[in-house]
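All protein chains but one are shown in place.
Right after this comes chain A.
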Amino acid sequence: MQIDRKTRFLTREEAIYFGLLAAVIFLILPLALDSFRLNLFGKYLTYAFVAIGLVLCWGAGGILSLGQGVFFGLGGYAMAMFLKLEASTPEATAIQSTPGIPDFMDWNQITALPWWWEPFNSLAFSLIAVVIVPVAFAFIIGVAMFRRRVGGVYFAIITQAIAAILTILIIGQQGFTGGVNGITDLRTLKGWDIRTDEAKEILYFVNAVLLFACLFAAQYVRRSKLGRLLIAMRDQEDRVRFSGYDVASFKIFVFCLGAAFAGIGGAMFTLQVGFMSPTLVGIVPSIEMVIFAAVGGRLSILGAVYGTLLVNWAKTTLSESFPELWLLGLGALFIAVVMFFPNGLAGLWSEQVMPRLRKLFAGRGAGARPPAAPVPANSASAPDSPAAKAAAE
């Protein structure tokens, strides 16, 4: 019986947690925040896409990527290119020496749209590119690394180098990419002005729906045999390999999935914030995204969302008053989490808060019963519940 329960898409407890997060994102934030702040939280939530991917890659599969900003950026740039082309009609750019091309190209003496920009005139193509370009890039990196059995710290360093290289490339190729400023001054999506408060509110909800779609996809993966294989690979890669699995292909898959999530997040960033720039691609944002996942709890997809919101909210609040201190604070936070709360907020919740709450309610509910008797490890009742986990440890 219990064996069946564990392959169910959501346990009752998980369904409640999903419901709570949905309430926060769909009701509480929109009701509590003005349109400026809501847009800010919408921006934070775009990073949560990356954090969810990191929970799968790093938390479940043990693959730490310090270059997720690359995929966020590729998705974001794909969206930005479409919006930029729409904003660069010959009429709107009549004062340029070559009207009809993006302004930064004109400033860099480019006189015709580069061929690889052409397809981004199509919205359908651009939307597909938002997902496919990051996935294809992740696939190439994945094949090159995982087939050669590169992993652990080496993989982390290489992904970081890729993030650095891409940033340098974008900045260096100013005429094609907008350089260090990025692609700015985005206005409309198929004629719909994305800069108004109303549009930003709608985009917030579109973003929220997409985030939940990714959360459900991630939950499905975790519940599937593939999810258990990732955990198995993290512990005993050789045993998995010698049980007849091609370990590299599973790593490539989960890395590509994380890239797809990141790409969607990047595109939603562009839409909600109105620009895309190399500052979102490089090493610092990539590491920040890992910290969001770590703070939330690298084993929990929902924790990653809360972690992202909390760290970003703290960043905005604190860096308004102490801008120089923020990076130091972030570093200290990361070290503290790694040393003292390896499972982040989600771990604190399930290992500390929940057992105490249970105790409290059990004590009130049945006076005669000893409060929170340790759950025998082999009892029929939920061995994977937080209480049992805490009791077992």
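One rule holds for everything that comes next: contacts are C-beta pairs under 8 Å (C-beta built on N, C-alpha and C of every residue); 3 or more make two chains touch, one makes a residue touch a chain; residues count from 1.
Everything below uses one rule, namely that contacts and distances are computed from a predicted model.
Taking the options "Acryloyl-CoA reductase electron transfer subunit beta", "Urea transport system ATP-binding protein", "Gluconate 2-dehydrogenase subunit 3 family protein" or "2-oxoacid:acceptor oxidoreductase subunit alpha" in turn, only "Urea transport system ATP-binding protein" matches the UniProt protein name of the chain that is not displayed.
Contact with the chain that does not appear here is found for just one residue of A:K43, A:R228, A:K315 or A:R358, A:R228.
From the options A:T7, A:Q173 or A:Q352, the residue with contact to the chain not on display is A:T7. Checked against the hidden chain, the listed residues A:F137, A:F250 or A:F269 yield one contact partner: A:F250.
Here the missing chain is touched by one residue of A:D34, A:E91, A:E198 or A:D238, and it is A:D238. Summarising the interface, chain A meets the missing chain with residues 2-4, 7, 221, 224-226, 228-229, 231-232, 234-236, 238-247, 249-250, 253, 377-378, 380, 383, 392.
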